[in-house]
Every structure is written in structure tokens, then in C-alpha cells.
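Omission of a single protein chain aside, the complex is shown with its protein chains in their original locations.
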Amino acid sequence: MAMTGSGDVVVAAGQCSVDEPDVTMRVAHQLLAGGATMLRGGAYKPRTKPTSFQGRGKEALATLARAKEETGLPIVTELLDVRDLADVLEVADMIQVGARNMQNTGMLKTLGQVDCPVLLKRAFSATIDETVAAAEYIWRGGNERVILCERGIRTFEPAYRFTLDLAAVPILQKRSGLPVWVDPSHAPGRRDLVLRLSLAAIAVGADGLIVEVDEDPPTARSDPDQQLYSADFAIYLGKVRGLVEAMGRRIA
Amino acid sequence: MAMTGSGDVVVAAGQCSVDEPDVTMRVAHQLLAGGATMLRGGAYKPRTKPTSFQGRGKEALATLARAKEETGLPIVTELLDVRDLADVLEVADMIQVGARNMQNTGMLKTLGQVDCPVLLKRAFSATIDETVAAAEYIWRGGNERVILCERGIRTFEPAYRFTLDLAAVPILQKRSGLPVWVDPSHAPGRRDLVLRLSLAAIAVGADGLIVEVDEDPPTARSDPDQQLYSADFAIYLGKVRGLVEAMGRRIA
Amino acid sequence: MAMTGSGDVVVAAGQCSVDEPDVTMRVAHQLLAGGATMLRGGAYKPRTKPTSFQGRGKEALATLARAKEETGLPIVTELLDVRDLADVLEVADMIQVGARNMQNTGMLKTLGQVDCPVLLKRAFSATIDETVAAAEYIWRGGNERVILCERGIRTFEPAYRFTLDLAAVPILQKRSGLPVWVDPSHAPGRRDLVLRLSLAAIAVGADGLIVEVDEDPPTARSDPDQQLYSADFAIYLGKVRGLVEAMGRRIA
Partner (left out) sequence: MAMTGSGDVVVAAGQCSVDEPDVTMRVAHQLLAGGATMLRGGAYKPRTKPTSFQGRGKEALATLARAKEETGLPIVTELLDVRDLADVLEVADMIQVGARNMQNTGMLKTLGQVDCPVLLKRAFSATIDETVAAAEYIWRGGNERVILCERGIRTFEPAYRFTLDLAAVPILQKRSGLPVWVDPSHAPGRRDLVLRLSLAAIAVGADGLIVEVDEDPPTARSDPDQQLYSADFAIYLGKVRGLVEAMGRRIA
């Protein structure tokens, strides 16, 4: 897995929420066949409302472990509560800190002491400097393997959930010296923009993409409107790869 | 302490960070004399940068306990990491959840099971509905004593740190049925606006104020520009009380 | 009419759009009886969509002239296109520049040369310094009678149309030396918040209010949801006056 500065582009793909194990296995195999380089999947879900699906927790971690064993794809999954860290570390090759926890300084300090890369998502109204400062909480603890992720900021525009701030990518790279990924799924919250925003992210110089894909998004228990269909993933990634290669880089 | 719907206005005042015990004692006595109804004080500080002062932690909790014993003022203090909950509960009469943790759902669920009121600050780019949903995480756990707090939202304006959204006060009250306080200190980040914004908060119908006061703000280890001087507190609160009483309410 | 620094509070009230003359006359008399100190009324309307009602133009100006003659109330009305200036000047005692024209520098320069006060509304995403700079376009032309008006800024919050930025009032006053009014109607776009926001505006130190009132708001051709009923105006203004007087000021 290429992480920093090599020019290779990481593509982490997978379900918003890991639910039925068989579905996850089928999706994982499609992603592998399509060329994804990591498998993402949510076990613990940060939901606005307490009545929304909160994720399958440890069951989902077990499902991800099985998917990793079957496909060989490394796993990125979110840590939502620091008390779940040991469980998450058993499976994760990269721990995701979600936007809502970007300034959870207790969690950041704890992650500074683990031996696992951290994908730190920019909070949806954090400035660039605040995002870099959050990363600093981790690396000062001794864990220097931090990847930043732009996932959209909150603005006045109702046409999409968040406004993807692509100018942040080169500035975050310059100010932090860290690789910067882009999440083209959560920002718009609409499937029809995912490809175009993925291409724009590559063009602006992102080091990776983390994209949501599920077998049958309309029936998914979270983010039904924005996930790509796993059956379409290879076509999607083919287009992204075309641009990546035209820019002299490769997906790896 | 009046909390919900009685019409009385709570005024919680105190230091951003609790540091030297003697200073905290002097400040607490001045606040008591000036008419404050609760003592606020930060033991664990949520700071943007890891190199900023992170608070005195358990030492500060001990200082707050002493101030409470000497003055009789109930204590409100922030819980920054859920692993510190037992320590905080020994001292706090009200637990503050800061803006950065408003969507820390693990913490919210845990606080749903404690027997202590929670002051939940609106995240600085949370919508009103998201704020109410965060409160719902607590009350669904069984703890119905939640107070919301408007403390400013992030906008494009550089003249102050945050834009105090006073229209949110009546809407939050209506949608949640909970008391809503206002923090006139953090929003502007400027001492010269604290009184005016306190008056506006009372006029718009806030149920309480939580205001930062220190003995010598310019030497404080956090928020030097926005804290009131404790020597001026009685004058400040006198003006606030004038308006509170003109509106047929009282501070209690 | 009190304009600058005297401590008196101006209350300009009236219809969003001037439509049927008889309605305008009845509203104007109710406002006079209720204690308004100026009459506002829209002749030229800045509408987002070209298919929305654009105002009655010169007919409405004639209606305003008649209302002024009958009631003695001075008139404030919006100039939307600089080519209508001569017509507007025949009636207006104060020319309003709407938020969308705050940076229409051609219009501002032209208004610098007329002998009529200008009510300059802050654009809904203008910074404080940009607002003061817009006023400077007028006063550098020789017309120093400029009043600024805070009418809400655009944020991410869907519960109201705009977020009223009351902290801007004292800062605008300090940086410009000009009186600052508040529009409690357009910001929320909801009738139920107008009184509370008017009180907050007075508490924060506004020099005036400009509030929308119509006979039967639900049938009005613009802003049906936010205008007060003219039959309720005296009660509304009585409550505002109570606060104004409690703060040692008066409406005049």
C-alpha cells in the first residue's frame, strides 16, 4: 500500500455500513476485481440521530476480518469510541477518525501511541490549520503515519450535503507534509457526482480516494443515495485510472 | 439552582482554565459576592493545538471542589474524555459537553446514564436539528436533565471568532423543550462585546448565561482576550440583572 | 427623525411591497397610531426569480407619497435601479440600498451626490469591513447621512432564511461611526421570531428597527411568512418600547 509521496494513488472502497456478511464478501470480491487497493467498511457508525442504525460493531469487525482474509485487501474502518480501540486494532490496517471526532483530543492522543496508520478526516467546518493541528496531536504521540482526508465542508448550498473543498488538498499537503485523500461520496451525498468529483480530486493532486460502494445502495442502512453500485465499480475505477495514468501516476 | 422553564436566569461564571488554587478561590468569592449562581471552571481543556495548555486535570477538579465548599456555588465543568467521567462526577453539579464533542456519540450515550445535569454546547457548525438530536442521545439513555447552549457558529466574518446565533435560542427551546443558555464569551472572543451580547441573550429569552471571568485575564493560560475581570463582575452582573428584572424575571 | 448618536430609536415599519393604495393607507394609519416613526414600503422589489412580483414601481411611489401626506410619516423606500433615482427622490426621505446592491459601486457613487439619507443594508455575506467600505463610497461623494443595517447573513442553518448577526451592530457602530439599524423581519423570515429579535436588537444597542408589517400578510405578494399583522403592531411596539425605555432610551 502506497501511502506517502510516492505518487501512487490509493483507492479505498467499500460499504458505508457493514451489515450482512455475505453481501460484504460479494462486494469485497467485486472491488478486488475492479482494482480497489483497500477495503473500507463501517462497523461503528456516527449517526446524527440516536434512532438511526448505529452499526453492527464487533460483528461487523469480524465480517471485515473475513473479507480481508478472502481478498487480501487491507482494511480501513472507523474508530468511533476510544473504548473500542482494542477491537478495532485487531482488524484494521488503517484506523479512520471521522469528521465529528477530528477534535476529540483524547482519541487523537491515544492514536498517537498505536502502531497503525490513521486516516484523519477534516471536520466539516475545520479550517486547514485546525486540521493540521489535529494531525499534530497524533504524530506528537509518536505515530507519524497520518493521512488527511478532505470530505466536504458545510456551506449554505442545499444542492449537496457538503461542499467539497478541493483547493484544500494542495494546501493541506504543503502545510502538513502528509498525504491527503478525498472522499467524493460523503461530500455531495449524491451518486451522480461521485465520478466527476473523483476525477477532480485526482486532477488537483489527491493521494487517495475513499469511496462508498455497496451491492444495492437503495437498501443500505446508511447513505443509500450516495453509494456506487458494486456492479459498476470496475467501470468507475477504469475512468479514474484513465485520468490517473494520463497524469503519469498509477493506482496501487 | 433553577434549570428549566421557571423563568429564572442562571448565571454560571468563572475561569476558562482553573490554574492556581488561590486565584480560583479569590475569583469564586468575587463571583459569589457579585451574584453568580454557579461556578464554571475548566479542568480539561479542548485545545486546537497539542502544544497549548491542556488544563490541570485532576488538580483543577480538586481546586473546584474546594471553591464549592468555600462558596457554596454549584460547579459546572467540562468532560473532555469519557475516561475521566468518574473524576468529574465527584465534583460537578453539571457536566459540560463542549462544542467539539457535541457529536461524540459514545460520550453522549454514557452521559445518558449518569445522574447529573448536562450542559450540551452546540457545535460551531451544527444545525439546530443536529443539536436537538445530540441532546436526544442523552435523554434516551434516561438522563432528562439536559441544557443546551448556543456559543456561536462559524461564519466568514473575521471581526469575531464565532457569530452568536441568537435566533437559535427560541427555536432550540421550542424544538427541544429544553432550557437554552448562551455563552457570550467564546462567541465573540472579545471582552468588549460580552456585556452587550449578554443583554441581547436575555432579551431574546435565554434561560442562562455562562460567562468567563478571571482575576487577570491577560495572564490567563487560555482565552486571555475574552474573559471579564473578576473585579468588574458585580458591575457587569448588575447591568444584566437590570434587564432581567425589567423583563419580569430574576437571576437565581 | 433621530438618526445619529442621540440615543433615540427609530422604528420604520410598513409593507414589504406596496400594492393596493387603500390597504397601504389603512396600514399607514395603524402604524402611526401604534407609534412608528417612519413608513417603509417597497415600490421596486429585488426578487430572486424574474417571474416573481417585481413591485408596482411608480404607482407605488405615488401611493407612498399619499400615505406620507395623510400621516406625516417620513418614507424609506428602496432604490433598485439607479435609472429610477429621480422618481424615488421625489418621495423618499431616506433611500434604501438593498443587500443585493451593497456593492453596486455605480449606485453608491451616485448616492454620494444626492441630498437624502441612505439606509445601506449589509449584503448577506459581506464582512463588516466590506460594509463599512460600501458606506465609504457614499460619504466620499459628499453625502454623509448614511445609516447601516444588519439584516442577517447566510449560513448553513435551514431553520431561518438568514442568521441575524447582532454582534455586528456594536462593531459596525465603532468602525463606521454611523448609526446601525436592524431588520428583524428578513433575517428569520418567520413572524414568530420578529419580536424576540427586535428586543435583542435593542438590547445589543441598535439605533433603529426596520420591520415589515402588512394588513393581511398571507395574501401579500412578497414575504407572506414574516410580516407582522398591522392590527398587532401597537402591541408589538409596546413591548419594544418597554425595553427601549427600561434601557433609558426612547422611540422617536
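By written order: A, B and C. Residues from 1 in each chain.
Note that a residue touches a chain if its C-beta (ideal position, glycine included) is under 8 Å from a C-beta of that chain, and two chains touch if they have at least 3 such contacts.
Since this is a predicted model, take the numbers as computed values, not measurements.
Peer 1: May I ask which residue of A:I153, A:V211 or A:I251 touches the chain that does not appear here?
Peer 2: A:I153
Peer 1: With the full complex in mind, choose from C:N101, C:N143 or C:S185 the residue touching the hidden chain.
Peer 2: Here the residue in touch with the unshown chain is C:N101.
Peer 1: Could you pull out which residues of chain B are in touch with the chain that's been left out?
Peer 2: These residues touch the chain not displayed: 154-156, 158.
Peer 1: Touching the absent chain: which residues on chain C qualify?
Peer 2: The missing chain touches chain C at positions 46-51, 54, 80-83, 100-101, 103-106, 108-109, 124-125, 130, 133, 136-137, 140, 154.
Peer 1: What is the set of chain A residues that contact the non-displayed chain in the whole complex?
Peer 2: Touch with the absent chain occurs at residues 125, 127-129, 153, 155-160, 163-171, 187-188, 192-193, 196-197, 199-205, 242-243, 246-247.
Note that in this section only the chains that are shown with their structure count from here on.
Peer 1: On a C-alpha centroid basis, what's the spacing between chain A and chain B, in Å?
Peer 2: A distance of 35 Å separates the two centres.
Peer 1: Report, in whole Å, the distance between the mean C-alpha point of chain A and the mean C-alpha point of chain C.
Peer 2: Centre separation, chain A to chain C: 48 Å.
Peer 1: What are the residues of chain C that contact at least two other chains?
Peer 2: Each of 155-156, 158 in chain C touches at least two other chains.
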